[in-house]
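Left out: one protein chain. Kept in place: all the others.
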Amino acid sequence: MSQYAMQKSAKPTRRSRHPYELVRRAGREEFHGNLKVREILVGGVRIGGPRPVVIAGPCSVESLEQTVDVARACRDAGADMLRGGAYKPRTSPYDFQGLGIEGLEILAEARAQTGLPIVTEVIDPRLVEEVCRFADVLQIGARSMQNFPLLVEAGKSGKPVLLKRHWGATLQEWLCAAEYVAAQGNLNVILCERGIRTFSQGTYNRNTLDLNVVDAARRETFLPIFVDPSHGTGVADLVPAASLAGVACGAHGLMIEVIGETADPAEAMSDGYQAIRPSMLRDVIERARCCATAAAQEFIR
Amino acid sequence: MSQYAMQKSAKPTRRSRHPYELVRRAGREEFHGNLKVREILVGGVRIGGPRPVVIAGPCSVESLEQTVDVARACRDAGADMLRGGAYKPRTSPYDFQGLGIEGLEILAEARAQTGLPIVTEVIDPRLVEEVCRFADVLQIGARSMQNFPLLVEAGKSGKPVLLKRHWGATLQEWLCAAEYVAAQGNLNVILCERGIRTFSQGTYNRNTLDLNVVDAARRETFLPIFVDPSHGTGVADLVPAASLAGVACGAHGLMIEVIGETADPAEAMSDGYQAIRPSMLRDVIERARCCATAAAQEFIR
Amino acid sequence: MSQYAMQKSAKPTRRSRHPYELVRRAGREEFHGNLKVREILVGGVRIGGPRPVVIAGPCSVESLEQTVDVARACRDAGADMLRGGAYKPRTSPYDFQGLGIEGLEILAEARAQTGLPIVTEVIDPRLVEEVCRFADVLQIGARSMQNFPLLVEAGKSGKPVLLKRHWGATLQEWLCAAEYVAAQGNLNVILCERGIRTFSQGTYNRNTLDLNVVDAARRETFLPIFVDPSHGTGVADLVPAASLAGVACGAHGLMIEVIGETADPAEAMSDGYQAIRPSMLRDVIERARCCATAAAQEFIR
Partner (left out) sequence: MSQYAMQKSAKPTRRSRHPYELVRRAGREEFHGNLKVREILVGGVRIGGPRPVVIAGPCSVESLEQTVDVARACRDAGADMLRGGAYKPRTSPYDFQGLGIEGLEILAEARAQTGLPIVTEVIDPRLVEEVCRFADVLQIGARSMQNFPLLVEAGKSGKPVLLKRHWGATLQEWLCAAEYVAAQGNLNVILCERGIRTFSQGTYNRNTLDLNVVDAARRETFLPIFVDPSHGTGVADLVPAASLAGVACGAHGLMIEVIGETADPAEAMSDGYQAIRPSMLRDVIERARCCATAAAQEFIR
């Protein structure tokens, strides 16, 4: 046991710098106290301000019609940005892997029709350039949180990056991952908590949303932090309450999966049962904004 | 793996009834839908209604002066009930074990001076009767959640019971523990989530508050459910945001540890660093009530 | 975060002694190095020596015939002691709760017929005296690991105690629980690892057997430590390999659930699918003894 303690105390001596020196709050006068957050502007949307930003859309881009329909419904419900996966990291090679570049083109069309900026995932460092041609924000998914070559390419691209926390990662590891992006000169990183894996998994939910980490991250870094209640619960019914809790504890935004008002969840190419309907989304957004206002105050915002 | 599946499916055949038949929502007309919750009245305080109830007070009862001072400060800050431990379940036998019956007498005096009903823990089935002479609500702590003889005695006593979730227990096990109380004819059980143990422990917090479980429990049982952000985070700084998140996702109340405005956390007999000050408590209560109002709606309340 | 660190460093100052002063190895000359273990003699069986001790038997005592049959088969397969539950801590109040005193009498009869000493669980401090009249070793189950009044009574009884680790407990908490027994003057405590709860639960097993803890415990305490591969896997097929791994990493014994050679697991009152057959037990015991011999050496034994 003493050896273990030695190991931990010995580690910093091998580093020339704090492990996440660029993204931590300490020593940054421009983000003094817990008050100020780095604001990131994406296509007119202001991330990191007092108003929570809502990214909504389908899990996977499946067709032009599905994507545009859901995008419009999300916009009408009050969402600020559109999410949708064209490259999907899937557990089995026989699961639907996404439409690829065709999916990116569909997203661009949905943006043209709705005005919503696009957040979409990239999983291969060789495709960062291609995805950047379409995306307004590059999403790095949970499984890729420690894909360091990918983080470096995302950093070099200069695009804003939404960095999901791996379900098995500590806050420190997550901030170090953000540092890989920042070290390339790209400080436009948005953190996104999407649930950790605990013994509770499968007893009533898919993941355990770690909402404690939102406030802890706010104290440790000046980067904005979002909450993904869709993956964070894995069950559509639990998404509304998790969304409100997320903004109540200080999240700067939400990322929510949405399915068409009359679509069949069983027919979705991925994650149909954790997506909510546009009518529910509208309700969640309205109440989330009220909760953010009620909660807002010096000690958390 | 098939054997494991068989085991699970085989289990119910050995039971004559649903494992938590009395406390589940299903089949109870008087608590139809997700709307209605069993209301429990304790000394004029209504638990389970739309207004979140706040139980506050010191971790341990240490002296008459400390307890009365903190109790007054909690009442003035807007708390509804007083918590304080007279019998403390402590990890090591050499930790402070509580003042015992002297502590109960101090709590009774604090109630007389403030009017706040008392919530206090019992850890030994042989002492349930004694603790009932003083307490308005019997607290069953996390470590005792599956102390079945204790649950049976608490059930027989007829007193309202606040049942904390063990940090390693599933929702189903927790509801089954409540059923042990209910099976004695005592349906006045208040659930209390206080954080589960995950890999995250010790990286920035002491426990991971499982806020998903609040909404899931509301759908599964008609019993009211509280959140304890003090144990749920283990760090005073994180208590306010966790409190707001708790009520935003539907908790019927909060249980918060408080330390005197000028007391030294290092001098507390237990858990000093997770207790907040009365001035902070006042702020938390005000904002929590706003969040509850903002969040309240058919889908969660 | 600094607050959390302060909290941890502040804690010891409130204690007069090391939290598990009596059971730790440090400073005990008679158990110097990692070599020597406290030996506990139970009815002629030597626990803590180089030969692994096997405790085997049914999960629950269901009838005289069932118990005596399994006991004989275990003895013939090479087991040293008989396990069997008369008081069962069960998740739901509607699960079979054990035969109680009738079960204890059956165990006594099985001992009379086989010569095997009896290990049986006690879950209520008011019943310690009664259970001591029959048992050779008092078992404190995982759920009761931090039932401190029960630990105190078990300590006062003077009987050897087999203390299972709770599935959510750290090594330090477990040793502190042993200290509650030791502080009553009873150093005859046998530790028993039975699996912890992790995200892996239910994906192929019921618990994750933490075999790392066996060696770590051996370095930290002079108490003997057993492994329970039945609860540690929850699946009969996985019991043999887990048993061999247990002794290979230094366990002083195994505690294994056994079901009659031709009994139907679905008919067992509890845990039928994790119990192995006597023919498999014989094989496991033979190979476990070979593994213990192969593994034995200064650095672990």
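Read from first to last, the chains carry the letters A, B and C; within each, the first residue is number 1.
Note that contacts are C-beta pairs under 8 Å (C-beta built on N, C-alpha and C of every residue); 3 or more make two chains touch, one makes a residue touch a chain.
Keep in mind it's a predicted model, so treat the numbers as computed, not measured.
J.: Among C:Glu109, C:Glu130 or C:Asp237, single out the residue that touches the unshown chain.
T.: C:Asp237
J.: Looking at the whole complex, which of B:Ser63, B:Gln184 or B:Gln201 touches the chain that is not displayed?
T.: The single option touching the absent chain is B:Gln201.
J.: Which candidate, C:Met145, C:Ile196, C:Ala263 or C:Ile285, sits in contact with the chain we can't see?
T.: Considering all chains, including the one not shown, the answer is C:Ile196.
J.: Taking the entire complex into account, which one of A:Pro52, A:Gly234, A:Gly253 or A:Pro278 touches the absent chain?
T.: Of the candidates A:Pro52, A:Gly234, A:Gly253 or A:Pro278, A:Gly234 is in touch with the missing chain.
J.: Could you please point out the subunit C residues that touch the chain left off the display?
T.: 168, 170-172, 196, 198-200, 203-205, 208-216, 219-220, 232-233, 237-238, 240-242, 244-250, 280, 283, 287, 290-291, 293-295, 297, 299-300
J.: In the full complex, which residues of subunit A touch the absent chain?
T.: Residues 1, 3-4, 6-7, 10, 13-21, 89-96, 123-126, 143-144, 146-149, 166-168, 172-173, 176, 179-180, 183, 197, 202, 204-206, 234-237, 265-266, 269, 272-274 of subunit A touch the chain that is not shown.
J.: Touching the hidden chain in the full complex, which residues of subunit B are there? Just list them.
T.: 1, 197-199, 201-202, 216, 219-220
In the analysis below, only the chains that are shown with their structure count from here on.
J.: Over half of the interface residue numbers used by both subunit A and subunit C, so same, or under half, so different?
T.: Subunit A vs subunit C: same; shared/all numbers exceeds half.
J.: Could you grab the centroid distance between subunit A and subunit C? Build each centroid from C-alpha atoms only and quote it in angstrom.
T.: It comes to 45 Å between the two C-alpha centres.
J.: Any chance you could list the residues of subunit A touching two or more other chains?
T.: 198-199, 216, 219-220
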